[in-house]
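Note that this complex is displayed minus one protein chain, with the remaining chains in position.
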């Protein structure tokens, strides 16, 4: 039997609140998703004005970052044409997102979940995701 | 050109808070989803201990109630064997949910979105969804 | 942060070995799947002669039993025409299986995963699933 740690809903709300504060600061309404360490959705918010496809993209960025245990943009580098993971973006029914905005949450060296953000540029999405993680780790 | 009314994220949070309060009162952790009048997801929370398939079922109950503009259990009645909507539960890639727990939000006679709840019995899910709607309408 | 228990691969192998022994005893080759408490697949075996659709059905029975935390046949009773969960079998992309053969694994009062069996009659599938669980609980 394994024993493991995962984000709870209160953690997810701290992640989302931190991300939303940054999204408001930079003036870009975002879709923000949090998954647990098993890649299952914990919480989601679409800020007023955020984009519709970003609902799915935010959820899947979070899924991907939980799953690969790395920020999604690292998969982007590894999946360029000619690189070892080329083609991974269409696996798992297209749920593997390979651009910036999905970031795992690491506690005591283990992955406990991830946050995924979408609706701005990938750089903005990543900035907002990282603000969420910073908010959570400060409260721990 | 159409002008329409829809739930904003603040409304969705009131719906979810009202539903969560009832879920805690009856001691059943729930998945709670809110969609807008266009059937797109606005917000979602999985309470600690809620069930994994209920993530999808709550979102799809909310989708269904926004879409048909009726509580999901009314579709259940209409889709019994021999009834006019028999078979509708497997349409839209199985997203049409025909049992209790999805309820539209009606403002000034028009649908502005819906709430979907899953993880308890259908009767509990409905009770929790209605508590969410009551919380929203009281604040207006 | 939550702390939880789940089946490991060694547990899954004990479940499958116990199920296979019963399947051989009754002379029905089976597909046997084990998922963890988050509904993700841990292990799967298709015995020589087992049926092809049963690959998916066994995996989805295991998914369902982990997710609803009850044997799948209880969902069958609750989803008959006129019953509260009528229509649930087509939710979650049709992954919710409502006939016998999926059984959760309960340790210390909590769900740690599930086994799903398919290829025989539902009664045979259930008998084989329960033999797997018996094998695991005897070793603990």
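Assorted remarks:
Letters are used for the chains, namely A, B and C, taken in the order the chains are written, and counting of residues starts over at 1 for each.
Here is the rule we go by: contacts are C-beta pairs under 8 Å (C-beta built on N, C-alpha and C of every residue); 3 or more make two chains touch, one makes a residue touch a chain.
For clarity, every value in this text was computed on a predicted model and none was experimentally measured.
The chain that is not displayed touches the following shown chains in the complete assembly: A, C.
Contact with the undisplayed chain is limited, among A:96, A:112 or A:126, to A:96.
Shown as candidates are C:22, C:46 or C:95; the residue that touches the absent chain is C:46. The chain that is not drawn here is touched, among residues A:52, A:85 or A:137, by A:85. Residues of chain A in touch with the missing chain: 2, 38-39, 63-64, 66-69, 81-82, 84-88, 90-96. For chain C, the residues touching the absent chain in the complete assembly are 8-9, 12, 40-48, 52, 55.
The rule is simple: only the chains that are shown with their structure count from here on.
If you average the Cα atoms of chain A and of chain C, the two centres end up 31 Å apart.
With centres defined as mean CA coordinates, chain C is found 29 Å away from chain B. Distance between chain A and chain B, defined via averaged C-alpha coordinates, is recorded as 25 Å.
Annotation for chain C: residues touching 2 or more other chains are 2, 38-39.
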